[in-house]
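One chain of protein is taken out of this complex; the other chains stay put.
Coming up: chain A.
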Amino acid sequence: MAMRDLVTGGADCAAPGSSSSNPLGALANALIGSSSKTQERLREIPTSQLTGPERPFAPETHGQLPGSEFDHPPLQPNQQASNFLNAFHSAADPGLASAWNEVQAGPPPAHLREMQPSLAEFDRIYDQVPASQHQPILDGPPQRVLSNFLHSFVESSRGGVPFHPTPLPLLGLSEGDKQCIRDRSSIMARHFFADKSEDFINAQLNALLSSLDIDTSKQVGGPQPGRFREMEDYWNESQALQRPGGHVADGWASEYSLNREKFADHDAWAQSFEQQYGANGWASEFEQERFQLGSAQKMAGGNMMNLSAMEQTRKLANTLAENNDPKFQNSKFLQFVSKMSRGELIIDDNQVKPNSLSPTDNWASEYQQQYSGGLPWADEFVSNQTNRWADEFAEEKQNVSDDPWVNEFSKLHMQDWVEEFGQQVGEGVSGEADNWANAYDEFVNEQVAAKGKMDASKGIYVFSDMNPYVGHPNPLKEGQDLFRKGLLSEAVLALEAEVMKNPENSEGWRLLGIAHAENDDDQQAIAAMKRALDVDPTNLEVLLALGVSHTNELEQAAALRYLYGWLQHHPKYGTLAKPELADSLYYADVAGLFNEAAQMFPDDADVHIVLGVLYNLSREFDKAIASFQTALKLKPQDYSLWNKLGATQANSIQSADAILAYQQALDLKPNYVRAWANMGISYANQGLYEESIKYYVRSLSMNPKADNAWQYLRISLSCASRNDMLEACDSRNLDALQKEFPL
């Protein structure tokens, strides 16, 4: 933990109003917002112009929009035609031309925008796209897990194979994400599983959603439940609405009544179906699925229409019979799966057992039997279903049969999965989720590696998989705001969006690096800083940050190179750097140079900071502490500097002092995640484990992605004999932890 803690904000070390020769100070000001320079920095950001007082977009400008009086639907029917035409005409006049000019010229300068209130109005709307429009962050373990999981869901549609509910590692999906997955997969599933029953579709969806811990009760239904009612509406509408001179076809009503008859027939048919198969027709439906699979070839031939008609009828019948029945929204399958995910069903000795579930729940028990009891369900499934299906699939689609998917799918889901699951069950319930997650992760890793996507070799910046800030109008500003708020993970995503958009933006890369550094990811920090350096090879802030990050990674040579580079390009100290040194840098030489520099300008805090870092490299902690303390006298407001001091003190076994330093840092920046975690480390070092737990929990509540901190927390919990909370720690249940250990 020790050296790493030095990074703490990387290079941003400044006090308000610090001299302009101190670029680090400027940055810190820009980020912390503690001086007038902040305002200057922010004003450079394009969209912030919009808040300027000299720009009067009153709402009334809307009235000047050509043809805008016709804008808002619903239009009155009788005016409509002319309105529309007028709108088009007025659009053809100046509006389109000016809009097009603007399009061609790019965003107009501010004065131009003022002359064109309608465009200004538009820009206001455009620029005000609130952050909430963007999906919330995917803030959790590997998104590729999700990606692969969704993939297998989509693939399951091909064979009509029941999709397994699967315990996944916590993905940290936000409510928005969950809603997205729920709504979209509900709609799409009805396309994939066209000739499956509504129950089957719901079962598939429930398996997906439960595995992702998504509340299925809000699941949107397909079009079917509403369809019949809608037909009624059409009916009434077509009866009631007189359309003078309209193009209404006269035959529609009769057509519709024909349909009604058809539907009525289907209803009758459905009843007979129910009689035949029983009201609770899942099992029989399942049989029928299998039958359908078996006859897939026939289906492709001619019977398809019949079968689909049957399915359609059944769907309608279900719709009619079940409209007021919560069956669709809360199918028994769903209950089973979600109970399992909530732990109400436990898996014990390869059997699914109800924890507190009444055994009279016939379906669940039936399923249990099939699943684990008398019938070796999985085996049966493998032998009966997969092979046959795979063969068939191969026959039917020769071109696709060599697709590794068939093999992979059958292996993964039918055999490996079962075995793996059994193994884990044998290992006990408590570690199960984790083990599984690891296994799944391993699998996913292999897959990803096989695809050749793992190019995350050292020094190459790896972008996040899914980034909601992509396409944001001004990700840099968003990133700066998020960084300032201490939302580092989100800031990273916003800044990634910025550098994807503008790869030449060294400021974006630099800030991205610092965000990573504060987020305890020095590898990514270094990669980002290197990109910043590519763009701007003499940027002092970047050079210093790289020096610090390499120090944290204990890479002395690289650290020395960048720190020397800093000296070389510094306007005040450039003369000190002797070119011949650059080829073979030795620690003593560099340290000597900086000592010289410190003598030249004893009031430059930056030099003292670099010296402190250098002494950390050589593990001369007393000297390092002295250097940082000197720097702090010059810059008492630099929170990251206090943190550096604390980390150095902790390294030199002065943990009690370190806590004071961290406290200073936190007073200056209350959401300084790293300092909270460091505080915990210092308490733990002194044997005050109970105390340390609180600080770890606080830091984790701010950044749950910090794996290190979770490990520290676990150690402290064990040492404090709080084994009762270990489970909460392992499941990363922050709510429980925060309740138990308030700070």
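We adopt the following convention: a residue touches a chain if its C-beta (ideal position, glycine included) is under 8 Å from a C-beta of that chain, and two chains touch if they have at least 3 such contacts; residues count from 1.
Operating definition for what follows: contacts and distances are computed from a predicted model.
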Worksheet, complete the sentence: Its UniProt record identifies the chain omitted here, from "Peroxin-7", "FYVE-type domain-containing protein", "Spindle assembly checkpoint protein SLDB" or "Trafficking protein particle complex subunit", as "Peroxin-7"
Worksheet entry | Absent-chain interface as seen on chain A, which is shown | 65-68, 70-75, 77, 80-81, 84-85, 87-88, 91-92, 95-96, 98-100, 102-104, 106-107, 118, 121-122, 125-126, 129, 133-135, 143, 146-147, 150-151, 154, 157, 177, 180-181, 183-185, 187-188, 190-192, 194-195, 222-223, 226-227, 230, 233-234, 238, 241, 243, 246-249, 251-252, 255-256, 259, 299-300, 304-305, 308-309, 312, 397, 399-400, 403, 465-473, 497, 500-502
